[in-house]
Each structure stands twice: as structure tokens, then as C-alpha cells.
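Heads up, one of the protein chains got dropped from this complex, but the rest are sitting where they should.
Chain naming follows the written order as A and B, and within any one chain the residues start at number 1.
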Amino acid sequence: MLEIDGIAAAYGNIEALRGVDLLVEEGGITCLLGPNGAGKTTLMMTIAGILKPRRGTISFLDRNITGMTPSGVVRRGIALVPENRLVFPDMNVHENLVAGAYLRLGKRKSQVQQDIDHVFERFPRLQERSKQMAGTLSGGEQQMLAVARALMARPKLLMMDEPSLGLAPLVVEEIFRIISDLNADGTTIFLVEQNAHMALQVADHFFLLEQGQVTFSGKPGQLSEHEVIQRAYLGKGPQRNQPAADQGRPDRTTLPSG
Amino acid sequence: MVDFIQNCLDGIMLGSSYALLAIGFTLIFGVMRRLNLSYGPSIMVGAFVGTLVYLEFKANAVAIAAATVVGAVIVGIYVERLCFRAIRRGAAVASMVSSFVIWMQLEEIVTVVFPDRTYFFPPMVTADPIDLGPFFFKVENIVMFAVAAVMTVLLHWLLQYTRFGLALRAVSENPRAALFMGINVGAVMFLAFVIASAFGGVAAYLIVSADGQITPLFGLWATFKGLIAMMLGGMGSIPGAILGGLLLGVVEAQSIWYLGTEYRDLSAYFLLFLFLVFRPGGLMGQLAVERELAATRRV
Partner (left out) sequence: MDDIYLITILSNIGMISFIALSAYLLLVVGEISFGQQAFFAVSAYGSGIATAMWGWPIWLGLLWGALVAGAAALVVAIPTVRLRGLYFSVATLAFAEMVRLIFEIFTYQVEIDGELVGPDGSDGFRDIRAIYDSNVSAFEYMLIIYGLLAVVLIGFLILERSRLGAIFRMIGEDPMLTEMQGLNVTKYKILAVVMAGIVAGIGGALYAHLATYVEPKIFNVMLGVHALAYGLIGGLGTAFGPLIGVAIDIGLLESIRAISGYRMIVFGGLVAVLLIVRPRGLLDEAAMHWLRGRWRGLIRAEN
């Protein structure tokens, strides 16, 4: 469904992706694991059209989407649940959901309301808080809202960047249950995770990304969980030839905004 | 007591034009997170375009007002392209300084084209003040207040009930997340600039026609009145901008009456300083400030 071919991307002269090849099969849950700074978020951004790749091609449903604008990518049917959720804090839950359907607001308003009802069926907790400002929701609720908001775009492919980040174990389980449910209902899922244990339970296929390169591709079980965890958390891959990737995010070019 | 109330009324009328300036500032700051020092100067150029239309064609008030708004919008677009769009994300100080040098440039262009500096600006209406019991109102002030009120209601409708308003709010809350929704963030920023310039143009027309004259110094004045009103109300909040503008107007009117003209700006700046030190969120923005502080603490 999504084919990534030799993608390279960089921030200035920091190379974050160095020729990534990856395939997401339709209907399944594909998982991308890797240590901090491996380039997972960068890959998501590149697919979403936020970053322009230096090299390589991305195609979705057999159409080339390389270098397409973010709105073009959303229109084609890819939605992203971003790292750190990024809900709109001063909008209420309902408005956040409407914003998720932004591209359909022009013509299909009634359809949007139906979709909101659907999403509320799936996430009753959100319905109860429909008028609450998103910034005041708990971390788990915000994550649900981020997922629900992405669903409002009616995606064929749902990309999620570390949805379990900073959540309590019980909430993580709930999030993963939601992921499985969504998949069972027909949405293809491309999941980035740090939580290898949970990810391997739901994944049909997984990739390891280390220092901007895919170093393993296979089914859960082909690699022992122990080794996956070693590599996903610590970046102790066999092909490692450089010191561990820098975790810092040097954004040293800004002064506080004026 | 009558004086005090009369001052409040005068202050609210005056403050309604500050509120329009502050709304423009807030819109730009909200979506860009950058300070546009050229905001006042671009609407000043608009007012000079209005003057030009008057001088050349002896046009009527509506045409002059339209010319002012169009002029302000065109210069606003110039500023947006040069000082904001062209400068990469993250370089907020560069944008601010760039908007400052463009301010200097605009001022000099105006001085070259209008060498006499001070020009007559035709009044919007010529009518006697209206008495209402012990209070009296100047007609141009009533118009100023009414127009500001209508514009505010329009903006509220735009922000809360339209697709574009949703996009604008999304961009000002989180531009990155807005991109993920498929919102064209660049276009939203551009339009926010256009709307802010139009608000500024209307404010400029109301203020300058009430004054009866225009000078290039109006740019400086408008930038700082808008900035003060925005900060008093609470950065980034539209209701805050309105309240901040009204508060600034009332404080100025009271100071002029009780302390003397030379205390008008001094009291305004004193109040601003006190607000920043003790309540940096202003009248309405305290929640946002606290959330920001909490967020930095969490990191």
C-alpha cells in the first residue's frame, strides 16, 4: 500500500535518513522500532509531506506522492497521529474533531457530523468531554483525541508516532486495544513505537530503523524480543559503526520569539 | 462623578480604535508568533493613500476610507512577503528587525512623496456633538465605536463559525498540528495578515479622520498603541485585545483629565509595566501564560 524507496532526508547537514526502504501492506499493522534519534519521526514527517526528501520515492496505492504538500497527502488518505499528540489546547474536543475533517468541511458538512458521532461511539470518554478544552484533558484522553482527530480525515492509512509515550501501563493497553480494533475495522496502521513489547504483540510485520537506515525487516518472532529490545532501545545493532546517535535536537538557531 | 463617567465614555470611544489596532496585532502575532513592528507604518501608508485620493480627486468619505484600507492591505502584503514569509521559521528576531527596517523605509517613502509631512485629512462627518443628560458625545466618536463594534462581531463570526476561522485558530494554536490536518498554513498566515491589515486600515481611517490630519509619525503611534493594548489585554487573545484597547483608552482619558496631557502616555506605560511585572498575562491571557510556564516546568 505504502512503498518507500531509498528515502534520504536531512536537517541542514545532519543526515537523518540515509536511504530507507520500507513497505506497508494493506490491511495490516506495520511497526517501526528504533532507538531515540534513529529518524522515525523524520520518516513520518517525510511521508506526511512536511519534509522534502533529498532522494528516493514514496508511493501510496501505486501513485507517486513524493514531495506532495501535506494537504495533498491527507487527501490521498494518509493521516498522522503526531508524536506528543499535538491537540489544539484552546479548542474543545468537538472543535478538535472538526479540525481533523478540515479538508471535507467545504462540501460535506453533514457527513462530518456523522463521522463525529461514529468517533464518539468508539471513544465514549471523548463524548462526555465534548465541550471540554483539549488542553485540560489527561494525557491518555489527549492521545485518544489525537487518534480520533486523525480518524476524522477518513484515512486509508493511519500513521501513529509513539502513541504510548508518557502514558501509564493501563492506558497504554487501552491505546493498543484501540489500535487493534481500528485495524480489525479495516484501517491499515503504520505504527512507530518505543514500547517493543506491546508493539510486537499487535504487529503483523515490523522494521528496525537505526541511524537512518532499516537494519531489519520481518515478522514478530523472527527476532527474539530480547534482541529487538536491545536494538530498539539502545541501538545495539550488528551493523553499527558509529557512536550512538545524538539524542539532542539542536535547534540552536532561534532566539526566544519576539 | 459626572466628569469621571464622561471620561470613561470618552475613553471607551477612543479605546475602541485602540482595540481595532490591538486586534490586528493579535491576529498577526497569534499565527506568526512574531512581532510586526511595521504594522503601524503600513496602515499609516494606507492613510496617506487615502489622503492622495482626497487631494487628487476630492473623493467622498467612503472612497477615502476604501483607499485607506486597500493601501494598508497592499503594504501589509509587502511586509508579509518580505519580512515574514521569506525569513525561515525560527528566526523570529530577524523578522522583527526586518519589519523595523521596512518601517524606516516606508516612512521615508512617504516623506519623499509627501514632503510637507502634515496633511489635512477630511473628517468623516461634520455634525455637532450630541447631548445626553449631563454627558455629551462627539458624532465621530460614536461612529468609531459603532464601526469597531460591528467589526468585532464580524471577526467573532469569522473565527468561530467559518472554516477559515477554524483553520486560523488551529494555526495559531499549533501550526505543525494544523499542517497534519491538511490546512495550508502559509495561506492562512497570509490571509491573517490581510485581515489584520484591513482592520488596521479601518482603525487608521477612523482615527485619522477624527484627528483631521495625518503625519508619518502616525505609524509609530499606531504600532505602540496596538502593542500596548494587546499586552494589557493578554497576548494572543482577541477578547483580551478588545478589553486592553478599552482599558488603555479609559486610562488615557482619565489621566488627561485629572493629571494633565503630559501624563497621558506616562500613566499608560506605568500601567503596562505594572501589568507585565505582576500579571504578564494581562486581563485575559493569564491562563495561557500559566500553561506555558507549566509546560516548561514539565520538560
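By definition in this document, a contact is a pair of C-beta atoms (placed from the backbone, for glycine too) under 8 Å apart; a residue touches a chain by one contact, two chains touch by 3 or more.
Note that this is a predicted model, so its numbers are computed, not measured.
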Which of B:13, B:27, B:102 or B:168 contacts the chain that the document leaves out: B:102
Option from B:86, B:127 or B:187 whose C-beta touches the chain left out: B:86
Touch residues of chain B, complete complex, unshown partner: 29, 35, 37, 82-83, 86-88, 91, 93-98, 100-109, 112, 220, 224, 227-228, 231, 235, 262, 265-266, 269-270, 272-273, 276-277, 280, 296, 299
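The rule is short, and it goes like this: only the chains that are shown with their structure count from here on.
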Separation of mean Cα positions, chain B and chain A [Å, integer]: 40
Chain A residues within the chain B interface of the complex: 48, 50, 69-71, 73-75, 79-80, 82, 86-91, 95, 98-100, 102-103, 105-106, 135, 149-150, 153, 251, 253-258
Residue numbers on chain B that touch chain A, as the complex places them: 33-35, 90-93, 95-96, 163, 166-167, 169-170, 173-174, 176-184, 288, 291
